[in-house]
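I am attaching a structure below and will ask some questions about it afterwards.
One protein chain omitted, others in place.
For chain A:
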Amino acid sequence: MNQPELHVLAVDDSTVDRKVIQKLLQISSFKVTVVDSGSRALQYLGLDEEKNSDCRFNDLKVNMIMTDYSMPGMTGFELLKKIKNSSTLKEIPVVIMSSENSMTRIDRCLEEGAEDYLLKPVKLSDLRRLKDTILKTGPDHTDQTQTRKRKHKIDQSQEPDYHDQTLSPPSSPQHAQTKRARL
């Protein structure tokens, strides 16, 4: 099986977390580039606010971006928005990593187009799951995928009254709200 390595750009302002995520990604057979801020990430992706060039070498091609949420300067959420608003970069899946298990934050990120929201500390099993998702769905995201992600996050939190609802595919593909009713 000659599968080319997927290239992940990881963004985190913490030296400890950068080292750990780099190792996790390497062990999961990803090619890894790590940067310490949102602005450096944008520079790397060729979305430099100063230069307006669209020239990126093919070997810099990034298959996924994983970013910490709380960072000084540009937050992971702001980075997510910039990427999703870029015609050249919006197809790249962006995963948010955060220590906060906040439903509002998770929803905001998913609604802004995040591929997934991982609770820190990130585990190997999280990356295994991500890898499967990226390899299976590619850039063709449906809301069913989003529903599964939100469901997974609810499983991880201790919220009571969790009703398992099977949602049918929504009529509009891109921005349908799939909010779970909470009684």
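Throughout what follows, a contact is a pair of C-beta atoms (placed from the backbone, for glycine too) under 8 Å apart; a residue touches a chain by one contact, two chains touch by 3 or more; residues count from 1.
Rule of thumb we're sticking to: contacts and distances are computed from a predicted model.
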### Query
Of the candidate names "Probable RNA polymerase II transcription factor B subunit 1-1", "glutathione transferase", "Hemoglobin subunit beta" or "Histidine-containing phosphotransfer protein", which one corresponds to the UniProt protein name of the undepicted chain?
"Histidine-containing phosphotransfer protein"
### Given A:Thr15, A:Ser87 or A:Thr104, the one touching the chain that is not displayed
A:Thr15
## Note on the structure
Where A:Leu24, A:Ala41 or A:Ile134 are the choices, the one touching the absent chain is A:Leu24
### Task
Could you list which residues of chain A touch the chain missing from the display?
14-17, 19-20, 23-24, 27, 70, 72, 99, 120-121, 123-124
